[in-house]
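All protein chains of the complex are present and in place, except for one that has been dropped.
So that you can tell them apart, the chains are marked A, B and C in the order they are listed, and the count of residues begins at 1 in each.
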């Protein structure tokens, strides 16, 4: 469990209902979840209702629902669209409603299950360097391929020569739209399948709420991922996710935001990719001007010199970009 | 009611369960509809259940739910997101299920209500030549403006000097996804807010079905529209829509298709716009090669010489393109 | 030679230096051209200098420089990048300079050379439905294929069953940028490889001029082409092009414009495709407001109801879109 002292000065602690206090601990194991969800929407009943400040420990399935068990499995044969990327939840939070913000501090993302615990693969007509359902091409597809890798805290053993750093994060997390039910494969204003490596232990995710209770969904953890999730698939894994949850009343904005010790980030998802970056950057300008006293054009000019971009995914139905600014400049 | 002789040779007549026969006539007036829908999804109960071959006469609201009543009304003040673009239905069809195709012959789209019956307007941060929620900009928005126009069969009276031809069509129509509930503002593989002027009397729309009963929704008729629906708003109107509906068993494909006397069209919706065109064109290649005996590369090469593109919208959450080929070349 | 009476009221006749008069006739046969050009720029010497009102008859090569002579030829083996799409010219016009407009009335585009006079083909990594140099993919390419077709005024004989209408036009035409030398494969603000079927007999093209003399280039005629030039290749042909050329002093704008008997069109080239449409539409708004008395927002709203879009190409380094409005609405 992280215990960083910076949390005391976080927006979550300063403005949340629970003021940083840790409430009751809830467990949501696979068995308790029952059926998984494949859309983010208001049409499912909560599996759990918690109070602001509570901690939830959720067991998540991998993005394939665990069906790709060996390197001999065919993704095409095993996967059934649209029942991909199973999500846990929804979790309702007492006292939250439209116009409020759900704060989710990510305490831990721990790999779960037998080794090799990590899976990646090539799925035909999916990925950043192939023709897809949307970028429709006549070219022949790439061949399917599955790779299973040993994953533990010491790293992701890609092969005998290469071990990648273990940098687990949550690929898909967010809340229910007001009336839409959005595929768990898609990121959007509600969060969802952002595949953004910054959504990791040490960060707090802020998501604007559209329905009473918020209805938090979570799933799809990765043990490691490159920028853009190029082949469409990260090191997919089952995980145990520990979240500290709070409510910020009356804090409303358009797209998910993220806070770490050192920076604030806004997150946009759209196609083409420049629109995802535009959304993230405009939200950052608005945050700086709305809450940190910047003139809007000054903020725009400063970001031009000092902002950083993180490419989450360039493979999902919308692409995801995080734009960040160091907190030390928000003076 | 159209009575074109070509209908006898249409795909709908040749392959539909009803073989072109006209069944029972159903009325779905505003009063019977009750609450409108703002998503296309499987979570609403059918307002009507019909048999293949039946005709349905539906009264639709305009895209604003009728609240923009005068040129002095402020769209921003009157409209409440996401409760825009109200849809009638869903209408269930007996005997249709996932893997089948719903055929919708558009018999009539008739302007309804008091004059001036047509409305168009400028909505801030919406439209093809302004910064929007997705193509996020810092520029100041355009001022709001509302224009009410007299509409009848003789034309749309833009002003004293300009009368535009009356070319009514259905802006938003489609069926329920399997598990998603998609905003009625968005076009996608299920149809929806395509804003494609070819979806007009004289055409048959074919949509692949994802749930038992199909669950047809319809709304948002236009009295006239330019290619791309540039400002984001056409000549919006209330209408009475007459549809002849049939079921083609076992005809499954990915995106909506359309047939008229002279051409076949495939419809793609995506961003960026080239992806919408790619989808439409790949679907047309697949249709030609799958059902008309073309070698896939021959089809591709022929379309390069003989296909036509219709730009539906370049303003909605996805842009819509129709790609067509004359039937006389499908020999 | 066309002789349409509408020409008397054209912008070219009303505002051109020559007032519609036909001046001297110049011939620019292949032999006189000498070396072809593969860039549009100010660094080549004019092959011909003419006066406003003169007519020029130019023999153009096909886009392949004539090297694809049989269906057994390999495009990859025969074509040498960047020496593709050979252009005739440049032709200098006396009395034109930066800030003026070059008016080019297209009198005739006549197929030239032995039968089969038309060529189309599949070139690996080029086309609208394949991975390309810019939309970079890892998929295997399509196989090469060459198709030679008989072309005459009665049509393009695609095969025994399909004859396409003969609709010849100029694929590549434009003037020199001020300092850039732009590949003849690319369309842009200077014209170039627009592949827009409206650039055909019966139309007048207006191009803003950047250098003294204007420096007109022309090449790459097509006997027929579908919207978007899907495979990247139309019915390519050698042609004899007859152009009537004039100068409109002090008429300056940003992108090529086109006039026919019935409509005015603006032409934009960009990626993504929506930017090409945005450019074309904004130019049309500006034309209507700058020269026809429209309030800018009125023009925007009217185009939303009455404009038409023509997709030139979706395969070149920039995509090309024409946006048009009927002249009868410009009242």
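To be clear about the criterion, a residue touches a chain if its C-beta (ideal position, glycine included) is under 8 Å from a C-beta of that chain, and two chains touch if they have at least 3 such contacts.
Owing to the predicted nature of the structure, the values given are computational and were not obtained by experimental measurement.
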{"item": "Residue, one of A:16, A:174, A:272 or A:317, that touches the chain absent here", "value": "A:272"}
{"item": "Selected residue (touches chain absent from view) among A:120, A:139 or A:184", "value": "A:120"}
{"item": "Residue of A:16, A:75, A:201 or A:232 touching the missing chain in the full complex", "value": "A:232"}
{"item": "Residues in subunit C touching the chain absent from view", "value": "38-39, 41, 43, 82, 133-138, 177-183, 254, 268, 270-272, 275, 278-279, 281-283, 285, 296-297, 300"}
{"item": "Footprint left on subunit B by the chain that the document does not show", "value": "129-131, 135-142, 272"}
{"item": "Residue numbers in subunit A that touch the chain omitted from display", "value": "120, 122, 127-129, 142-143, 145, 147, 156, 158, 161-162, 164, 224-235, 271-274, 277-278, 281-282, 285, 297, 300-309, 311, 314, 319, 329, 331"}
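In this text, only the chains that are shown with their structure count from here on.
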{"item": "Relative to subunit A, chain with the most remote C-alpha centre", "value": "C"}
{"item": "Interface sides of subunit A and subunit B: same vs different residues, half threshold", "value": "same"}
{"item": "Whole-Å gap between the CA centroids of subunit A and subunit C", "value": "48"}
{"item": "Length of the line joining the C-alpha centres of subunit B and subunit C, rounded to whole Å", "value": "34"}
{"item": "Whole-Å gap between the CA centroids of subunit A and subunit B", "value": "34"}
{"item": "Residues of subunit C engaged with two or more neighbouring chains", "value": "129, 142, 272"}
